[in-house]
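This is the structure I have questions about; it appears just below.
Only one protein chain is missing; all other protein chains are in place.
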Amino acid sequence: MPGVRLDGIVKKYGAVQVVHGIDLVVEEGEFVVLVGPSGCGKSTTLRMIAGLEDISGGSLTIDERVMNSVAPKDRDVAMVFQNYALYPHLNVADNIAFGLRIRKESKDKIASAVEEVAGILGLTPYLERRPADLSGGQRQRVAMGRAIVRRPKVFLFDEPLSNLDAKLRTQMRAEIKRLHNRLGATSIYVTHDQVEAMTLADRIVVMHDGRIEQIGSPMDLFLNPANTFVAGFLGSPPMNMFTATVVAGPNGPVAEFHGQSLELPNLDALEIGSEITLGVRPEFVQLNDDPNAPGVKVDVDLVETLGSEALIHATLNGSPFVIRTETISRAPSNAAQQSFTIAPELLRIFDVETGVALPGQEVAVPENAA
Amino acid sequence: MSDATGPNQENGEGLVAHLIDHFKKEWQLYVMLLPTIAWLVVFLYKPMYGLQIAFKDYSIFRGISGSPWVGFEHFETLFQSEQFIRALKNTVIISFYTLIFGFPVPIFLALMFNEVLNRWFKKTSQTIVYLPHFISSVIIAGIVMTAFSPSAGIINTFLGWFGVEPIYFLTKPEWFRPIFIGTGIWQEAGFQSIVYLAAIAGVSPTLYESAVVDGASRWQMMWKITLPSILPTIIIMLIIRIGNILEVSFEMIILLYQPATYETADVVNTFIYRQGIQGGQYDLAAAAGLFNAVVAFVLVISANTISKRFSRTSLW
Partner (left out) sequence: MSMKHLYSKGDRRFVLINSILIGIFTLSTLYPFIYITSLSFSSGFAARAGTVVLTPIDTTIEAYKYVLAQPMFWISYKNTFLYTILGTLMSLIIIIPGSYALSRPQLKGRRFWNLVVAFTMWFNAGLIPFFLNMRDLGLLDSYFGIIIGFAVNGFNIILLRNFFEGIPQSFEEAARMDGANEFQVLWKVYVPLSKPAIATVSLFCIVARWNGFFWAMVLLQDEQKIPLQVFLRHTISTLSDDNEFGASLVDATYSAETVTAAIIVCSIIPILIIYPFIQRYFEKGILLGGVKE
């Protein structure tokens, strides 16, 4: 059963259209993350679902009811705001209880609901405190408490972790995931941070310029980006992309670029002699022990050692090329030449003009990651 | 996905539907706004309609709309009236002197407060100099009248120590303006310094720190850092004051003047008060008021436009 359904949702501010028809079905209990660069329309879309922005076109259905002109309070949704919007004049308990009080629930019911939520979020010792006396993580929890206390059908999150420092962000991210596993409520989460999207989502919706670029599970999007935008947006560091020409080789098609070559998978869509955009994930590259071994040669500028892995910043024919390796002992020194190979099925091939991935190269997502 | 789908297209019908939808959702906002707007209409905009009596031979019995038009007759009368011309002249002169003598005082006061190191002393003296702003003009006038009284006033007592005969200050036209303007400065300078103190508080401390490292004295920092930093505020305040030049606190003048000092004390608003409210010549007084209001409006709007150019903020 669909939890939330968007059919051709459009947002216009006067003559300017910022969201160009979004189609999306969020299943009940699913955790969907809208991700994209700032200004891509993800927050506007979320706010239209919340009822904080008028919907200029299309229809929004929540639990099989059209919600376009229903007031926010009657949509049975709750939202966690980027700045938390905790009422500074109320203590934690009153902040959590605010929505229930407005809805004139009984005192006993409110008290038990607040107690339960505080227990879930580990806020019991802080119920009497004002927001000003809480740490960033605690405020974040109160904001979530205020949302879950009402047991809404749908949770909306508007960049809820962006005000936290890096360490706390990782911690709260895990907490949100755990909370979702426990409550199982339909959740729509907006972020510009692809790591949050990858770690939290059941499905990711990548948005760009008011349109959906791709929808899919995190691993699916990572392995099978539908176009160069998604390929460049997801993954850290992003996919290396460069232009190459398809030529015929002894075992099938080969990509040629500046006198170097890489074997390509045997796709029907590949035309000998045509240009393609070739995508190489930094982590799929196999470094050769011997820098002179056959393979693609790059010039190493800089090696960043991160402990469990190393990032090799190199140039390939003058363009930047990043390699990620987990075998640090094999990381070359700065200003050396290095060669690598990559399995043809791990390459991604895009149309050089439209940036769309050529058909037929989908990789099966491993079972445990699905 | 095609772009312009959905129920709310940009045609007239869609707009009406959109508005109905909006009012259904947001009617409470308009209910909240209503009392304020209604008040403004009844108490401030309706009198603007009543201003037409400036061009009419107004009689109470015929009412505003029933009174016959007389064109610019009242304005002609006004500009032939020595009293009105005198009032106009006095208004400008008093405002001008208030500006010349009164404007710099709060600036110096703010600069000086900024140099006081002892917190307690600073706080206490600020508290005291702000106080007169909150005292009613009746009381201030009462204090002035008592202090300048010829028989018992402290001023004449002081003068008596130097052998000066008692002076009937408040009956002497030549004394009215200095007393009025001095009282105004005494009452408002402290309070007006708040704006400049706030501007000073906004100056980055690093400017002073680097000046200290460069070996500047406090005197130099006051002139070379603090004053230039608040110059934009000073200019804006000056423009505003020039824009409000017709606004003389006539309430205080009514309290302090008497027929003997009309010569130097009577301003446009006191003239209007005497002619209109005391004398019942509503139409003539309204004409004087309209003249005043139009000139003031032009001045205020120009001042606001100019101050907008000086800073990205405006008064309103």
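Going in written order, the chains are labelled A and B, and every chain counts its residues from 1.
As a working rule, a contact is a pair of C-beta atoms (placed from the backbone, for glycine too) under 8 Å apart; a residue touches a chain by one contact, two chains touch by 3 or more.
All values reported here derive from a predicted model rather than from experimental measurement.
J.: If I consider the whole complex, including the chain that's not displayed, which of A:24, A:79, A:127 or A:201 touches that chain?
T.: Reading the full complex, the residue touching the unseen chain is A:79.
J.: I'm checking contacts with the chain that's been left out. Which of B:103, B:130 or B:175 qualifies?
T.: Considering the complete complex, B:130 is the one touching the chain left out.
J.: Mind listing the subunit A residues that contact the chain we can't see here?
T.: With respect to the unshown chain, the touching residues of subunit A are 50-52, 71-73, 77-79, 81-83, 85, 87-90, 98-99, 102-103, 146, 150.
J.: Even though one chain is hidden, which residues of subunit B still touch it in the full complex?
T.: 19, 22, 26, 28-33, 35-37, 39-40, 42-48, 50-51, 53, 64, 109, 112-113, 115-118, 121, 124-125, 127-132, 134-139, 141-143, 145-147, 149, 151-154, 156-157, 160, 186, 190, 194-195, 197-198, 205, 208, 217-219, 236, 251, 254-255, 269, 272-273, 276-277, 282, 285-286, 289-290, 292-293, 296-297, 300-301, 304, 311, 313-316
The rule is short, and it goes like this: only the chains that are shown with their structure count from here on.
J.: In whole angstrom, what separates the CA-based centres of subunit A and subunit B?
T.: Here the centre of subunit B sits 58 Å away from the centre of subunit A.
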